Every structure is written in structure tokens, then in C-alpha cells.
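Mind having a look at this structure? Questions to follow.
For this depiction, one protein chain was excluded, whereas all remaining protein chains were kept in their positions.
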Amino acid sequence: MLPEVGQFALILALSLAICQSVLPLVGAHRGDAAMMRVGRTAATGQFVFLAVAFACLVWAFLSDDFSVLYVANHSQLSLPTMYKVSAVWGAHEGSLLLWILILAAWTVAVARFSGDLPEAFSARVIGVLGFLSVGFLLFAILTSNPFDRLVPAAADGGDLNPLLQDPGLAIHPPLLYIGYVGFSVAFAFAIAAMLSGDLDRTWAKWTRPWTTLAWMFLTLGIALGSWWAYYELGWGGWWFWDAVENASFMPWLIGTALIHSLAVTERRGLFKSWTLLLAITAFSLSLLGTFLVRSGIIVSVHAFATDPTRGFFILSFLAVVVIGALALYAWRAPSLDSDAGFGLLSRETFLLLNNVLFVVATALVLIGTLSPLVIEMATGGKISIGPPWFNVAFLVPTLPLVILLGMGMHAAWRKQPAQPWARVLRIPAIVAVVLGVVIPLFIYGRISILLFVGCAAAAWILVSSLIPIVRSLRREKGSAGITRAALGMSVAHFGMGLFVIGVTIVSAFGVESDRALQPGQSIEVAGHEFEMKELRNVQGPNFSAIEAVVDIRKDGDFIATVRPQKRQYLVQKSPMTEAGIHPGLDKDLFVALGDQLGNGAWSVRIQYKPMIRFIWLGALVMALGGIIAVSDRRYRVKATARDAVPDTVTGTGEATA
Amino acid sequence: MNRFLWPLIIVAGLIVFLVMGLRHGDPRALPSPFIGKAAPEFELPTLKNPEVRIGKQNLLGQYSIVNVWATWCVMCRAEHGFLMDLAASRTIPIYGINWRDSRPDAIRWLDELGDPYIASAFDADGRVGIDWGVYGAPETFLVDPGGTVIYKHLGPLDADIWQREFVARMNSRGAGT
Partner (left out) sequence: MKPRQQRMLAVGLAALGIAIAAGLTLRAFQDNMMFFVEISDVVAGKHPKERNFRIGGLVVGGSLQREQGSLDVSFEVTDTACTVPVVYTGVLPDLFREGQGVVAHGRIGDDGVFVADKILAKHDEEYMAPEVAESLSKHQKDIQEAAVRGASGCNSSAS
């Protein structure tokens, strides 16, 4: 009964979405206030019905309703309750429903918080979001209905893939989707601006917080995925340049460029066509990512089950949305005027370089991801492009980026006098050069050009981004202090610095070793001793496992005991490795069981990962910077004279966001 | 030309390419190499009665379908109802290949849900499946009286697919149903 209710709720949501898309857009065109207002109501209604549908699906899982095909495929009687819930979005149909729900939630948020936007504008935004909802709802109802029945019902289900039975992976999709879908808001804002023909600094000001918020969630989602892959899947790897990872990374790269470009448009009314294009591209890449992952066109360990019908549907939708948006762009962009100018040394220049470099980076990732397909179609040869290529190619735009980052954040708008600027940068430069040598050489014992550059760049960014904070702390006597937007910027950039040092150090100094080990034996890896004390059988709720107890020592001093497991899940029967990790900010020690070698010995993979936690810490701090920036007063206070933000050109090169 | 048209042109090209990519290779839509060729020889014990063996010779003399199934395959359960209906209608003999499964589980499955098969061959390690080009379950082969594979269907069967793909082919060969 409830699955039918869920299905019905979906159809109702679709009809509301249709209203939500057509009426406000027509109303905005005609200036019909009543039609425009329908958008908000329809959006709320759509969200309510989608919540009902989602609740029905969750209930189907919690009540072990194996008469629903989706539940039978992905759940199991003995599955722990938490994973019965996360199984809802563990595969295609359910995750699609989650996506649609999140889209509706963002729409309701926009409807709720757009009080000070002109009616026509917010009507258009809601209309566009409604159009997107219609597309996804049609996709779900026509090709991917999570409520399809299984007759006769199964007695027990096929179980959730053991890899997904993990708390980290449980929240990874929701976070990621909130980010992906959040870019649809920026997209809708862009379309609304193009439809009305008005794109000015105020538009940028409205768009910024929504975009930053979406960006923040995407940052967290990607970081979580990487962290999960590290401890669950990748035997110590944290990024594999897998097609699905790339599919989430590309929107993030463009999203980052977008939030910076929006800053310029808000501040100076410049880069309007850049900003528009980036807004369109960010969401388009989200859609492209959905397509790549769900259509079967690209093979990946992450990809959902393949079905070309679904692929064609998504691709058609993608085509309509993106080509429509770009057609609008080609029509409107020529008339976007910006007659302001800027000097060669100015924040605008740095942000222009920022845009270009991020776009190049994104293009490289896209090329690397799609090339195997191109080459196979062209020559029939099957090739794979993997980390070796990506790691090198990606450095090309990102190395200049990190160097320019430290400089750009201190450049004033419009025109930055060289002298004061260089003076500000003196300290970071000195610290960077020093640490660039000291950290690799004296802490880890080795140095190379790349290591120097990596560590120096990280130090450069870390120190440079602290300068505005330090200055505002040192300031006295009634000056404004640092705005939240500027604080957010500093914090986010600081996070970037943490990320860079983590990546540099772990890539250069990480050690991985496959060895044979048996109880009572001890081996040495990267200056630590690993002793296997015993092997024993353990039982979990839906698995049985062999567990090794391993003591770790350094120079004889006991550090920790880790318990890696080799699990056998009861239903799916495939073995799963649960690594034993001793975490630390300075390093991780990672032990994973391999195979039985005979004679009571096991192969183990031991890894020494210095500073790897800085990678995810950096991402967290970046996200923190995002939320600080979003909470800036100017988004919460009605437009007043205060909002006429002056350009600052001071002798000390002080900068505001 | 309006230089702002470039993004549109590039994206349009990308989409064309992706369409081609989609049609180029559905990894599961590989045509069976046996279509039009003789079905592979095989000999396996039956599921319920290990002393009895069946093989290709059982298929000769009439149209038959060979259905690859397993208890771990949820979609096999989805098509099971249709197979029962088909068996009841006595239109065509249905042989099963129980693929990479556990014998007791499989027998219990058939006892609970019903057995539409004349007999199921028990292919424990999947070797025979490999010979037939099977890479997943369920898969169903249509074999003609001479032992030639006429058609292979990937995924669960239903009445619609049966009519469209199987009956149509038999009719066009003058089988009459």
C-alpha cells in the first residue's frame, strides 16, 4: 500500500513541478503577480509530496518490504538499521529520489529567503528550478521508479553492497547532492538574469551566498568521499582520478572559479559574461556527472548499474538544459556592458588568472576522463588514463594557481601600487622559502624541486592568508575590523594551504609495503615495528571475520594496537577488508589484511602516511571559511547605504573581500 | 560570428560525441557470438537428481529455451512468475542452467516458488555458462530444433519481450506457436 502511496506522491509532485515551472515564468513575462506567486506555493507543495514519497521508501526499507524490487535488491533482514536507511540512496533509483528531494528543498529555501528580491526575478528563478524538477521527476517516473513491485515478494533481500555499509559512505551522497543540486540555484539565478536582461552587481550579491553554500557542501561531500575511500576501499589511496570522482570534482573546480568571479561582479560589475558562463557550466557539469555515472558510458568501480535508456534520457535532458542556457547566453552576453577598467596589478587581474587556470584545470580533467571513450570510438583500442597522467597534468594549472593565490588576496581592487604590496608579501615569501627547505629536508630527510615548491607554496598560502586576520586583531581604536566575508576568505585560503602541504608530504614521503606476517612475528616499515600478536575469529551483525591484533611500536615505545579484519558478509559472500588505522595529525599508520599465505601467515599491506589528515582537515577548513563568508552581515541586512562598498586603495595594500 | 556562441558550439559537439558514445557500447549489449550458430555441447548433472545428466541433445527436435538463473539473482525472481505462466501454457519446453549456485538453496527456491523447468542443469563453477557466453543472470537463449541458437536475451523475461523477441522469431521461421 505505502509504495503505491509513494508512487502517487511522485506523480503529484510532478504535476506541481509543472505548475511551478510554467506559471511563474509566464507570469514574469507578463507581469502577472498572481501567476508569479504560484511558484512559491507550488514549490512548497512539491517538497511536501516528495518528502512523503521519500518517507514511503524509507519505511519500505525499515519494514523489510521485499515486495518492492528496489528494497529486495539492496536490503537484507540482517542489515543494521542505520544501513537500511542509507540503503535508500545506495543505488540508482533511490539516490535519484534523494536528488529530486534535495532540489525541492533548495527551491523552498530560495522561495523562503528571497523576500527582498524583485518578484519577477524570484519567479523566474523558481520557474527554472521547477523546470529542472520536472525533468528529473519524469526521469524517475518513466525509467527509474523506486516503487516498482516484485511479485512474488522475496523472502529476503540481496543485501546492500558491503562497501556501502559504512557511516562515512552513508552521508557522502546526501552531502554531495546538496552541493551538486545547490549549483542549480546559481544556474537558475543566471537564467533569470538572462531572461530579464538585467545582470548587475546586485544580482551578483544575491547569487553569492547560495553559490558559496552549495560549494561548501560539495567540498565536504568530496572530502568525505576521499576519506572514506582511504580507510575503506583504496588500500591507503585517497584520490584515484576515477571517472566518478572526476565527475564530482569538475563542478567543484568551476564552482570555486564561480564564487571568485561573483566577487568581481559584485564588487566592480566586471566579468559578467565570465560569471554567467561559469554559473551555467557548474550546474552543467553536475548534470554531466550524473550522466557519466548512471548511463554506463564510462566504466568505474563506483558507477551505478548501466542502462542506455536512462543514459539517453539524461543526455537529452542535459542537452535541452545546457544548450538552452548557452543559447540564452549567446543572445544576452554581447549586451552585458562593463566599462570599468582595472590596472595590470590589481585584484581583478589575479581573479582573471584564477578563472582561466581553474577552467584549464577542469578542461584537463574532462579530457582525461573522456579520452578513453574518444579513443575507443575512433580506433577501437581500449586505453585507460590513470593517476600518472592526471597527477602530472593537473599540476600544470594548479602550481601557478597556488603561487598566485598568496599574492592575489592582498591586491587591492582596481589598482594596486607595487611597493606596498611587495612589502606585505615579504614575510610570507621569506617564511615560504625557509619552510620549503626545512620541512622536507629536516623533518623528512629529503628534498627535491617539487618538494620545495610544494612546501613553499603551502607555507606561502598559510602565512599569507593569516595576514588579514592578524592585522585586524592588531587594529585598535574603532576601526571596522575584519568583515566575515574577508575572514571567510582568509580561513578558506588557509584551508587550501593545509590541503597543499598534506598532499605534498604524503605523496612524497608515504611508504607502502606488502609483507608476509604471522602471529608472533614482527616486521619493520618506515621506522616503525609492526607485531602481529594473534589472529582470531570475530562475529558481526551480518558478517563473520578474521581479525588480526597488531601492535605498533617506534624505537621500542608502544604506540597503538590496531585490529584489521577480513570480513565475509553473510549474503553477498564477497570478502571485504577493514583496515586497522592508527590516526594522527602528523601521520597515519595503516595495516590491512591481504590473503592467507599458508603456514598461518597472512599478507599484509602496511602504510605510513605522513600528514595525510591535513588533506581532509584542509577541506574542512575551506568549508568553514565558506560558511563564515555566507554569514556575512550584508546578506542578512536589508540594502542600505552601507552596502555601497568602497574600493580600498591604501598605502599598506590592505584588502577587503 | 557572435563569439559568445563558442560555448554552445563546443557543448553541442560534446553532446553529439556522448550520444555516439552511448550507442557505441552498452557493455552488456554484446551480441552473442552464437546467434545463428550451433549451441555449445555440454553435459551436466541435473539440479534435483545428480545421477541424471542432461546436455545439448535434450534440446534437439523442437524449439526450446534455455534460461540461466540463480538464487542470488534478484531479477531471476522477478521473471520467475512469467516463466511459471509460460511453463503452464505448455508452449515450449524450458530448460534451466542453475549457474554458480548452491544446490540446496536452488532446490529450496524451486520448491518454494515452483519449478517451470523440464530440468535444470547444475553448473556449479560456471564453466558451461562461460561456454555459452553468459556473464550475468538472468539470460535466456532461444534454441531451434536443430540446436542452433537463434536469440539471446539479457535480463528478466516478461510477456512483452516473449512476444516481441521470441515468438516473432519462431513465427518468422514458420514454427507456428
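When the chains are written out, they are named A and B in that same order, and each has its own residue count from 1.
Operating definition for what follows: a contact is a pair of C-beta atoms (placed from the backbone, for glycine too) under 8 Å apart; a residue touches a chain by one contact, two chains touch by 3 or more.
Please read these numbers as outputs of a predicted model, since none were measured by experiment.
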{"item": "Which of A:Trp59, A:Phe113 or A:Trp389 contacts the chain that the document leaves out", "value": "A:Trp389"}
{"item": "Identified contact with the non-displayed chain, of A:Ala9, A:Ile178, A:Met576 or A:Ile615", "value": "A:Met576"}
{"item": "Residue among A:Thr143, A:Thr202 or A:Ser371 touching the omitted chain", "value": "A:Ser371"}
{"item": "Selected residue (touches chain absent from view) among A:Val26, A:Leu138, A:Ala327 or A:Leu353", "value": "A:Leu353"}
{"item": "Candidates A:Phe342, A:Trp413, A:Phe452 or A:Phe509 - the one touching the absent chain", "value": "A:Phe342"}
{"item": "Residues in chain B touching the chain absent from view", "value": "25, 27-28, 30-34, 37-38, 40, 70, 72-73, 100, 125-127, 130-131, 133, 135-137"}
{"item": "Where the unshown chain meets chain A, residue by residue", "value": "161, 235, 270, 299, 301, 305, 338-339, 341-344, 348-349, 352-353, 356-357, 359-360, 363-364, 367, 371, 375, 381-386, 388-389, 392-393, 396-397, 514-516, 518, 572, 574-577, 592, 594-595, 597-599, 601, 603-605"}
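We adopt the following convention: only the chains that are shown with their structure count from here on.
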{"item": "Complex contact set, residues of chain A against chain B", "value": "69, 72-73, 150-152, 154-155, 157-158, 273, 277, 280-281, 284, 291, 295-297, 299, 306, 308, 311-312, 315, 318-319, 322-323, 326-327, 329-330, 333-334, 370, 373-374, 376-377"}
{"item": "Chain A partner contacts - residues on chain B that touch it in the complex", "value": "2, 4-5, 7-8, 11-12, 15, 17-29, 72, 74, 77-78, 80-81, 112-113"}
